[in-house]
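Every protein chain of the complex appears in place save one, which is left out.
== chain A ==
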Amino acid sequence: MNPYILTILLFAMGLGTTITFASSHWLLAWMGLEINTLAILPLMCQSHHPRAVEATIKYFLTQATAAAMLLFASITNAWITGQWNLEFMSYSLPTTLVTVALALKIGLAPLHAWMPEVLQGLDLTTGLILSTWQKLAPFCLLLQINPSNTSLLLILGLASTLVGGWGGLNQNQLRKILAYSSIAHLGWMILVLQFFPSLTLLTLLMYFVMTFSLFISFKVNNSTTINSLSMSWSKTPIISSMVPFILLSLGGLPPLSGFMPKWLILQELTKQSLAPLATLAALSALLSLYFYLRISYAMTLTMSPNTLLNALPWRLPSNQHTLPLAITTSLTICLLPLTPAITALLTL
């Protein structure tokens, strides 16, 4: 893509999210979300492949619906309360509508159906932007409006963790697996939103770090299916040996840092006397762990110990910049002992 156009689009995406961050008026927040959506659309269909165009259209339609619902909710709030401020939403109808609209925007179950198909149509870098950056603005809004409809949030959260687990079990396309993993993690974030919003932010940031490592690892190997991962040990042996740890961290296994958000969320839920819900959510994480484990089996743990007799892909010298991958992988694996410091930082 023309570098000027790329610059404009990336700046516009940043601008959209920043406008939403900085806004306290509903119209400005909605405007930031729309700028964000419109800016990413050309990035998504830049390859002009029919599949990419299809993904772009699906994304546009769902995000436009969500934005329209958001606008209607804020107008309803303005009609009832007489003001447009984000933080003062005290009536249940607009709050519920906003929560559902934002759930559609980020892809929580049962409003998740667009997510796997859209991610599948994109290349890995744009998919990464979709999974990480695009979630920031809606979460900023969710954290500010303090939704008080407990049962809605718990249903959204639990359904997301279960759907994210079960949906990914039958996939062998990596981008769909990453989509279902995103749905599951978003479910965990929503579960604790009402009780301890800082944990939502912590889970979101940890998810960003872990997903970034995984997307970039897949991009380095230029692979989009589980089968094509099996040759990665010969191309990048060190990345291949680190990816099982990244995957197990995404699955929430101690002592990796992915355990930190799950542990803190379970602690908060048990404090709120929601122990059966906590157990259900914890067990649903096992479903996601199964397909993470399957990817790690294909990629690393079934390396052939002897020299192979079949044709291997060319191992050309790569000039990929792997420093961000190195940083985020280290954070994904080693951050658990810093849990007290991180929770202190987030509850400032």
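In the analysis below, a contact is a pair of C-beta atoms (placed from the backbone, for glycine too) under 8 Å apart; a residue touches a chain by one contact, two chains touch by 3 or more; residues count from 1.
As a working rule, contacts and distances are computed from a predicted model.
**Student:** One chain isn't displayed here; going by UniProt, is it "Ribosome biogenesis protein NSA2 homolog", "Eukaryotic translation initiation factor 3 subunit H", "NADH-ubiquinone oxidoreductase chain 4" or "Integrator complex subunit 14"?
**Tutor:** Per the UniProt record, the undisplayed chain of the complex is "NADH-ubiquinone oxidoreductase chain 4".
**Student:** Among A:Pro50, A:Pro254 or A:Pro324, which one touches the chain that has been omitted from the display?
**Tutor:** In the full complex, the listed residue that touches the missing chain is A:Pro254.
**Student:** In the full complex, which of A:Met1, A:Leu61 or A:Leu286 touches the chain missing from this view?
**Tutor:** Hidden-chain contact among the options goes to A:Leu286.
**Student:** Would you mind spotting which of A:Leu152, A:Ile190, A:Leu266 or A:Ile295 touches the chain that isn't drawn?
**Tutor:** Touching the chain that is not displayed is residue A:Leu266.
**Student:** Just one of A:Ala278, A:Ile295 or A:Leu325 touches the chain that is missing; which is it?
**Tutor:** Result: among the candidates, A:Ala278 touches the missing chain.
**Student:** List the residues of chain A that touch the chain left out of this view.
**Tutor:** Within chain A, the residues touching the omitted chain are 237, 241, 244-245, 248, 253-256, 259, 263, 266-267, 270-271, 275, 278-279, 282-283, 285-286, 289-290, 293, 297, 300-303, 305, 336.
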